[in-house]
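Structure, as structure tokens:
Of the protein chains in this complex, one is absent; all others appear in place.
Chain naming follows the written order as A, B, C and D, and within any one chain the residues start at number 1.
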Amino acid sequence: MKIDRRSFLALSIGSTAGIHLTPLPWKLMDDMSIWTQNWPWTPVPQDGAASYVNSVCGLCTAGCGIRVRKIENRAVKIEGLPGHPVNDGRICSLGLSGLQLLYGGTRVKTPLKRIGERGAGQWQKISWKQVIDEISKKLSEQRKSGNPQTLGAICNSDRGTTSHLLNRFLTVYGSPNFLRTPSVQSSYEIATTIMNGSSGTVGFDLENSDYILSFGSGLLDGWVSPVRMIRAHSIWKDKKARVVQIEPRLSHTAAKADQWIAIKPGTNAALALGIAHVIIKEKLYDKNFVEKYGFGFEEWKDEKGQTHKGFKQSVLENYTPANVAEITGIDVAAIISVAKDFAKSAKPVALCGSGDGGAPVNLNEMMAVHALNALKGAINNKGGLQIVPNPDYILWPESEMDKTASKGIQTERVDGAGGKKYAQARSLLNRLPEVINASSESPLQTLLVYNANPIYTMADSVAVKEAFSKIPLIVSFSPYMDETASYSDYILPNHTYLERYEDSATPYGSVQQLISLARPVVDPLFNTKQTGDVIISLAKAMGGHIAKAFPWKNYRACLEKTLGDKWKTLAEHGYIVAKKDKAPDTASAKFDFAAQAVNTDSKNDAVAPADFKPADLDGDVTAFPLVLIPYDTMRLASGFVGTPPFVIKTVGDYILKENDSCVDINPQTAAKLGLTEGNKVILTTPKNKASVRVHLSEGILPGLIALPRGLGHSAYDKFLAGKGVNFNALYAPMTDPVSGLDMTWGVRAKISKA
Amino acid sequence: MFPFSFEWAWDMSHIVFMGGLWYALSIIGAGLTYCIIKAAVDTLKGDAGTGDHH
Amino acid sequence: MSASDDKLQEGATDSAINAVSRNHEKNEQADNAGGIVILFFIIGLAASMIVGWIVFPKLLYSQKDQPISFSHAIHNLEVEDGCESCHFFREDGTFSGVPKLEQCIDCHEEVQGESADEAYFVEEYVNKGREVPWLIYSRQPDCVFFSHAAHVKKGEMECNTCHGPIEDSDNLKPYQENRLTGVSRDIWGYNIGGFKKNIWDRMKMDDCAECHKKSLGVKDACFVCHK
Amino acid sequence: MKNNHNNGKAKKFGMVIDLDKCTGCGSCMVACMSENNVPFKADETDKRLSITWMLVYKLNNGKSHPDYDECYLPRPCMQCEGDHGHSPCVSVCPAVATDYSHETGIVSQIYTRCFGCRYCMAACPYHARYFNWWDPAWPADMEKYLSPNVSPRMRGIVEKCGFCFHRYQLAMDKAYYEGRDELEEGEYQTSCTQACPAGAIVFGDLNNPKHAVHKIALPDSKHGGRPKNPNAFRLLERLGTNPKVYYLSSRKWVRDSGDNYRPDEK
Partner (left out) sequence: MDLDSALWPKGVQRCTFPKFMIGITVVSVVLVWGVYAALLCWFKGLNQTNMNDYYGFALWIWADLAVIALGGGAFFTGFLRYLVKKDELKHIINYAVLIGFICYSSAQLILGIDVGQPLRGWFIFWHANVHSMLTEVAFCLSCYFVVLCIEYIPLILENRQLDKVPFFHHLGHNMHGIMAIFAATGAFLSCFHQGSLGGVSGVLFGRPFGFREGVFIWPWTFFLFTWSAAACGPCFTILVTKLTEAISKKQLVKPNVVDLLAKISGWMLFTYIIAKTVDTWYWAFVTVPSKGFNWAFFYSNNDFYGTWILWLEIVICGYIPALLLITKKTRQTNSTLWIAIILASIGVCVNRWALVLQVMAPPVMPFDTWALYIPSWQEVATTILPVAYGVMLIMISFRYLPIFPQERELNPITN
């Protein structure tokens, strides 16, 4: 038998024919088909039992109820908690993206100790035991020097047990320097202190208002309680309430408003007084309220017997619609008609505090707008502003003080709040860089940072960094590697809000007194600790009376003890509504048109509400012919939380293009400068410069440019870092002479082609 | 494409479309088969290829 | 093309012509040669049949034993609600599938009976609180949405219509996984040719479609079963 | 037919979006992304490469200050039925990777069937269809938040909004489990509807007179579903797409922006 070519041919034909008679080719084809439809590198989420955990969102101070969907032990979706008084099942884009923060790449996974230069990003992992040991030793030594007031803390809120623990730690240590991140609430607090004589916070009963006169408040751009405001807006639409938005740029709020009044920036106070003028002149004000509660509306005498002009007279003399029209650039007719509309409405309310309310507002404007509310009796009445008492459920025994502590706590606050000059202020974080940079040795030797990212959120980033560089020890409690954490010496990472227990009380702006409880939705992913626990451990490590001031085993025990009989309800429902019918303290039942608290010293009524002084912006008008104003959007978080990838994805390409921020500019102004849509330009302010792109918009007054807040992060991951420009880096704060708060509303600027 | 594939339906569109397709395919297939078989037969017959192509 | 190629081609053509002429010359050998050709054809055919039907499936699937031995038959006698005692519906209507340790512990907190396997199970999983890493025979690829509620509750189908008479089995067969696709062999079925005798022998799309068409009389929209 | 499956007539799920209430906050977009395992990448500023099943458009009236006005318009997939019974995208798909469900009125997209020819994208006038130009990647631990109810998509295929159809499936599962065949209106709601802080999105069965969507939009079945509500309109009705998403606006210029009109028609 000879095996030749033909045999091979026969063999191969046979096997080819044969193989097709077997399942092999067909089955392989099927398998290949399945393989190409389920690529092994595309993730397959594991299925399992679904469950829901109710909690409270911790990404801003609004305190929305959330409901987290879980599959086994994974959190897969955050939804709004139905029935919750703040958001009733609704939720904002930031809240929806919380899981990207939880599972994202910006977490600090274990305590870290800096080993390289500050901010160089070189860290050493360190155990909790050791880090508490090291920090408590340093604090003990610092305290021995007899200057316990050199310990400071920055925190976004002074409410809730964790903040209280931190404050208590400072107190028993001997430092008054508990600094709170400022917001429009700080301004409201001061205004109510001065004009209502009440220390409570302001709640806005906007759902019941029928005419909303907003002096630039970004009600639909994240103001104070974003979801609640948007819900209120829908209620207004349903019942045909009228919204008038006064601001130089067509924000989302302005676009949805029934009337948009484009005003020259920085002249809100004048407009408010002009409106007051019309109301008073036409006798449209609520005489009952003014007579019953008002003081200083007419001529009044101070303690020394000196006579002062009343609010009425000042306003009638100085703020005629014609005058105001000139200051604000608004038609006389528009001023008069708005004033009449406002006055004739049953439940009008006037609001101020621009953008998302993250920044304070100058006291003058605040008082002028507050006076408008008083003229219509919109204070402590339905649909108006309500003075809500501060939460009072945290009742810990007075802590024992040693000599050092007693002495330290008596020293003046480093920021001057509550001191001679800024008597009404509770905290003036904005003044900190200035104070530190003015002294050779930093008045703060140790700084604890909790729920705050001052290096990003504070004005004039260069000055802030300089000041921080002078503080020998900075400890951050941030769960994320944010700007401040990156610039600290130790990071003691907190659990994220989805991994921890934490109470929060009456959200800012809420009329209802609410206590909410955040609880762990998932087990902590990393080696992190609730900051409350860390403070308790630190205190225990310091020993002595400091340890004694913290008698709880841990934070959880502290929380349960503090909440007492409320704990059970909170653990079940996630929130408690305290009595709805508020009992305003009697003091707030008055309204001081004269603002005596701040006016007694001055002879010429300089800071009375009935006064408007145009602010002198930094810089030369010829060198910087334009005015740069910031704006906020619901699609960018500008506070201490970085914007997660999902939310960044929703940002329009007219706000962020590639890695450039876009500035809004009126086509007229752009034409004068020879700019067209998308041009890359250099934006220069007296403080700094940045590269941005031009976006032409008919929705902004000529001569202005607007830059979004919330971009320009240097920290976090590639989904946020390096995108756009941080407005805060472009200006130096303007300190309000009375409140001491930052009153910046804009900054001079120029743009030139890149 | 085949009556046993999931999308197949015995409706007009399928019959017209696939009918046309299979019709064309069978002509091509039959033609090719014819050529190959005839070429093989011719080769075996030893017709050593004198014929011109055109 | 190079000169050597050229020669090769010439050579090849020559030999082909030679082969043809040889055939003509040695006519008597033709039968014999034809026999060899047929033989080789048959050898090729047979070999590929063996490869395709016997060797191929062995290569295609990897085989793993379940982590512990388990008898559905015994359990079925002990429980009250049949399959749903352990493979139950959750309150939201989703199907729990293979039980978690939590269910097992209800009865197996302590060692039951004297079997060594049982002791091993309690020691290794119950006491340590580890989930049993069951290998799931009927898991479909991720693109498939299958609603047990629609079939069992709405359609009132019996479990064994699709899963076979598993309730009578004394042990768990080894789990076979397709090396290419990672899909359990039960989906294609144990007959490598894809032929099925019983409904439960295969779980491919065509099998679903066949039944849907029969019982519902319509081809559903794609995403009724796909996600 | 499906009817014996359903004990009722076919459903036609649709949406009404109140543009007077919509504030353009973007919650619907994120609600959609987080519900549907939508991937993201480092730079999302090229909006023509950015997957957003739900997209909020910013419209303006084209005038100058002070008459300038803006409006926000969220755009999910319109789930077109087509005036003559075929959606623009379904009929063009060469591989039946997208189909129209007559039981629910939803246009499906089957990712494992799609081979990425993008003909459907060319067919869709709303740009509601998105292509996966990149392999999806979830950095750090983010794979953990992926929902098992929605398959993550691979590179090279088209995806789009399906009115959170998996929620319908889950709701039906629950209904079947409880021995019901019909859903209450609230049992099946899309993720965007649920999240919308303004409550501007209403979702339900357009065929069901008890459902809010039907009451608000008053779809006229005799005229291809055209709304009877004077404030209601649909996008690009004139093309004959017969969409199932209705919009409400009290502003005429907004309603006029919903379709094309020749200068001589204005």
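Heads up, the rule we're going with is that contacts are C-beta pairs under 8 Å (C-beta built on N, C-alpha and C of every residue); 3 or more make two chains touch, one makes a residue touch a chain.
For clarity, every value in this text was computed on a predicted model and none was experimentally measured.
Student: With the full complex in mind, choose from D:Phe13, D:Phe40 or D:Phe131 the residue touching the hidden chain.
Tutor: Only one of D:Phe13, D:Phe40 or D:Phe131 touches the chain omitted from view, namely D:Phe131.
Student: Among D:Ser27, D:Asn149 or D:Ser257, exactly one should touch the missing chain; which is it?
Tutor: Considering the complete complex, D:Ser257 is the one touching the chain left out.
Student: Please identify, in ascending order, the residues of subunit D that touch the omitted chain?
Tutor: Residues of subunit D in contact with the hidden chain: 46, 48-49, 57, 59-60, 73, 86, 88, 91-97, 113-119, 121-127, 129-135, 154-158, 235-236, 238-241, 256-263, 265.
Student: Over the whole complex, note the residues of subunit A touching the chain we left out.
Tutor: Touching the missing chain: residues 32-33, 36-37.
Student: Just the residue numbers, please: which parts of subunit B touch the chain that's not shown?
Tutor: Spelled out for subunit B, the touching residues are 1-2, 5-7, 13-14, 17-18, 20-21, 24-25, 27-28, 31-32, 34-36, 38-40, 42-43, 46-49, 51, 53-54.
Here, only the chains that are shown with their structure count from here on.
Student: Distance between subunit A and subunit D based on Cα centroids, please, to the nearest Å.
Tutor: Using C-alpha averages as centres, the distance is 33 Å.
Student: For subunit D, give me the residues that contact two or more of the other chains.
Tutor: Only 96, 112-113, 151-152 qualify.
Student: Any chance you could list the residues of subunit C touching two or more other chains?
Tutor: Correct list: 92, 94, 141-143.
Student: Under the definition above, what is the set of subunit C residues touching subunit A in their complex?
Tutor: It comes out as residues 19, 33, 36-49, 51-53, 56, 60, 90, 92, 94, 96-97, 141-143, 178, 180-183, 188, 192-194.
Student: Using the touch definition from the top, list the residues of subunit D that touch subunit A in their complex.
Tutor: 18, 20-21, 23-27, 29-31, 33-35, 37, 40, 42-47, 50, 52, 56, 58, 60, 63-66, 68-72, 112-113, 135-136, 138-148, 151-154, 191, 194-200
Student: Name, in rising order, each residue of subunit B that touches subunit C in their complex.
Tutor: 4, 6, 9, 43, 46
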